[in-house]
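Just one protein chain is left out here, and the rest sit where they should.
Read from first to last, the chains carry the letters A and B; within each, the first residue is number 1.
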Amino acid sequence: MTAIAAVALNTFREAIRDRVLYLLLAVALVVVAGSRFVAMLTVGSETKIVKDLGLAAVSIFGLLIAVFIGVSLVSKEIERRTVYTLLAQPVARWQFVAGKYAGLLLVLAANVLVVGGSVLAAVGLLGESPWGLVPAMALIFVELGVVAAFAILFSSFTNPILAAVGTFAVYVAGHLSWSFDLLKKRVTTGAGRQLCDILHAVLPNLDRLDLKADAVHGAAIPAGTFAAAAVYGLCYAAAVVVLACIVFERREFA
Amino acid sequence: MSAVIEIRNLRKAFRGHLGIGSHVAVDDLTLSVAPGEIFGLLGPNGAGKTTTLKMLLALVKPDSGTVELFGRSPRDVEARKRLGFLPENPYFYDYLTAVEFLDLYGRLHHLGAAERKRRIDAAIERVGLTGRERTPLRKFSKGMVQRVGLAQAIQHDPELVILDEPMSGLDPVGRREVRDLILALKAQGKTIFFSSHILQDAEMICDRVAILFKGKLRAIGRLDDLASPTAKWVEVTVRGPVPDGVPGTRRVNPDGTTLLTVTGFDALAPVVSAVTAAGGTIAGVWPRRESLEDLFLREIGRAKTEERAS
Partner (left out) sequence: MTRSLFPAALFLAAVAGATLSRARIVALEAPRAGTKELLYLPNGKYLKAASLGQASVVADLVYLWAIQYYSDYDRADRYTYVEHVFGKVIPELDPRFVDPYWLGALILTTEAQDLDSGLRLLELGAEKNPREWIFLFLAGWECDHVKDYDRAAAYFERAARVPDAPAPLVRLVAGMRARGGNLREAIAKWEEVLADPRGDEASQAIARRQLRTLQVRADVKDLEEAIASFRERQGAMPRRLDDLVRAGFLKRLPLDPDGKAYRYDAASGTVTSDASRVLGS
């Protein structure tokens, strides 16, 4: 357990000292601050703009961090061969992967807290209660956890560029899973339909983790839906991380 | 006393690009390293030294054959607890300081906080990095990186230290320091296994060597035993006349002295008598045995001949 913690802490340190992280964070905070001014242009509810932009900032910048820092985590170590000394230590390969993932989650949590916190503050300053946004932010974090898992998985067997492309592709496909429902009604039974079914089941239904619209419009989110969505995201991420561990276990470092 | 490292019939081949062709990196290698010895794995670049080392550390899986560390598989975490490793041309995390780096590795060895601090300080002092422990690693020179790598390899007091080309890229002072460190480690009862293509350093410190060429083991054993018996000779520098009939070859030096090469120490005494009797002065006597380099080149030459023949 301490091995995972040691790797996680190291990963966190590595990300924290990466200037890219601060750049992304700064832009995100500028967006949140700027939303206040953008909101002045609207007629009607000002808070909607601030909430929309704020949640988008948390989500998009979180995504960028998850992908860019995530894919470099394992790939960079392999490329620069720092992984050799690390694996020569009494640490199992799966602990290495799990530690990297845990470290990445810490970074993402920090991002969600900082940017999310500023969104809550911005909404609060407009005089409205921002707490309805919290469940949506929690699920954004779960969604980021799924994306990060894929980033780690891909980077454990390909180079950073392919891993980044793959992770983005999964993200986009995950958000289009609603179209599979529509497709299924149109495509007749047969090979095409089976492919649809398989893809729909396998790809992460990231749109089901998206409660931003409900949060922004103040719709109450039933606890059952939230719990089911959170469990889904956690299980899915766990499955992908386990897969990454299995892949990494078999990897050779010629 | 059981072997620290036991390799039997180890074989590893790599497939070429797109699955076309294959290259045998290690071919039927068998060797064992006893506790407390300094063992050198020698060979030219591409001989399979690094691949062998990687198989020792479970970074690469052998196609066939066995590798054992302390009687266990390298994949066993218990085995890796007792070893320290320094790779060739190491990079370490740029953004960490030396202390943070060593602390990370200390944690991976499950050392407590106080214990870690003690050992880190000791290791830093041992490798001569005192005063630089808080500098970020990206500011380190190559020699300093090598030292911090050594610190990481020894700080947890391992029984076995594995080094891949530890002297590469260092200046003579650096190489001397590494040699001294290795000897000091042996004095502490540790086993050291290192690979190198710098033969002079190996010659100076190794107890036993193995010579690898194109994945095959060409020679293994103590240096004295390996060197061909006929290769022990004496070089005698004579000023003045040299009588004929003296066994061994002779060569005239630029400064007028003659260099006699006498084969075998037994033949030395009669030669000295003969020269003195002829009126010559013995300016110098150097007993030589075949250097490691000579042995090395001889083995390589033999291997190439065999290859051409087959």
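Quick note on the criterion: a contact is a pair of C-beta atoms (placed from the backbone, for glycine too) under 8 Å apart; a residue touches a chain by one contact, two chains touch by 3 or more.
The shown structure was predicted, so the numbers you read here are calculated from the model rather than taken from an experiment.
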Item to complete: Specify the shown partners of the omitted chain in the complete complex.
Response: A
Item to complete: Pick out which of A:Thr11, A:Thr47, A:Ser118 or A:Asn205 touches the chain that's been left out of the picture.
Response: A:Asn205
Worksheet entry | Option from A:Leu23, A:Leu125 or A:Cys235 whose C-beta touches the chain left out | A:Cys235
Worksheet, complete the sentence: Residues of subunit A touching the missing chain are 94, 179, 182, 186, 201, 205, 208, 212-214, 217, 222, 224-225, 228-229, 231-232, 234-236, 238-239, 242-243, 245-246, 249
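Please note the rule applied: only the chains that are shown with their structure count from here on.
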Worksheet item: Any idea how many Å lie between the Cα centroids of subunit A and subunit B?
Response: 48
Worksheet entry | Interface residues, subunit B side, partner subunit A - complex | 14, 51, 54, 57-61, 77-78, 80-81, 83-87, 89-93, 95-96, 100, 104-105, 107-110, 149, 152, 162
Discussion item. Looking at the complex, which residues from subunit A come into contact with subunit B?
Written reply: 2-3, 5-7, 9-10, 13-14, 17-18, 80-82, 84-92, 252-254
